[in-house]
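One structure, pasted below without further comment.
Here the complex is missing one protein chain, while the rest keep their positions.
Let's look at subunit A:
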């Protein structure tokens, strides 16, 4: 088995195909296939949830049944049979691991294969004096290793799986969950409410600057298992937190559904920086397989002068449907969206943001860089909305598209709704093809064709990449190169 996996990996390295496509062999404790009230009861029981949570899930399920799958995005995929998926899979274990020694070595090996930085592996391995990057490792639905909780606890920071939070902080969860993304917000959000299996809860108390970057690695591992993550981050008055999220997924033939919900809430003068590197399996060169990534991410800048900054590097998934947004309710609040979306082969991405200006003197910045290669389709879809009571709003939007092949598509769909005449809205958009002159110049200085493309593309994305925390920036740069391999020539 190990030999086969090794051979598979070598082949992939040689062919330049998805490098993280491997499957870890761990016994699964699965719910029956398909979706029903019984499956939801099974999930809730498995998570040892209180009754109110089960009721909440069942209500969401009832709502979902009456909703329709959205079809307005510029993506095409065969109809999803929701009864053909598994909604719960967790590594089998008797009791929770007491220490990292008890963590399945295969899990640790998986982290190594994922290319998780050595420093963070050390953290995972519990090496003394390792860097303070807390990793709440979500391995197939259940958190198996949580580190640095003690140190965070000293600062008063709560950083735990959402399942634990439901048990330990029920009042806070009840108060904030679905307060930003309502249960019925959209089809996929409602589905998530019904069946979410794990995720992360973060609370930063008043005036606390979170002492470390928080990062979570998500990974799908079971055949036919949808991944329904739920993240809830609450930053209390004057606090600050930087949260990193990164994903890779194993190679798979069948399409896998991923429908996460992320909610951020920033009180007065609080700041949340949320960075994502998304590298789910994109499907093969013929467009077979790959993850369907239907994500709802939204932030509520509730307090005065609060700030939320989304930075995303999206290179994976067969289909991406994702619009990290900011509701700027507090006066003087700030929303930012920095995005790089790369599509290659037959990938389809429809991504962007919504900036809803409700408060006075609220400001937003949108920088989107779309790179299309192969036969892919890459769409920026964004809304800037200024409510009538919002005086002195400012928005700056810049959408740049870079075409690497002649068979791909780049689309920009900006929506601007302004109901207050004092607003200043700027929108700039460019579309260009990767320049032969630039490619040849790089090659005439010794760069191979793919290196040349990676360099030009990284330059094109510079304005976004510089917003990534250091831990991610280097990885993300490499990822851009890997994602575009085989896109030229």
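By our rule, a residue touches a chain if its C-beta (ideal position, glycine included) is under 8 Å from a C-beta of that chain, and two chains touch if they have at least 3 such contacts; residues count from 1.
One rule holds in what follows: contacts and distances are computed from a predicted model.
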Undisplayed chain, where the name is taken from the UniProt record, one of "Fe-S cluster assembly ATP-binding protein", "Tryptophan synthase alpha chain", "Putative rhodanese-related sulfurtransferase" or "Hydrogenase expression/formation protein HypE": "Fe-S cluster assembly ATP-binding protein"
Residue of A:52, A:77, A:415 or A:440 in touch with the missing chain, whole complex considered: A:440
Hidden partner chain, touching residue among A:391, A:463 or A:485: A:463
In subunit A, positions touching the absent partner: 435-438, 440-449, 451, 455-456, 458-463
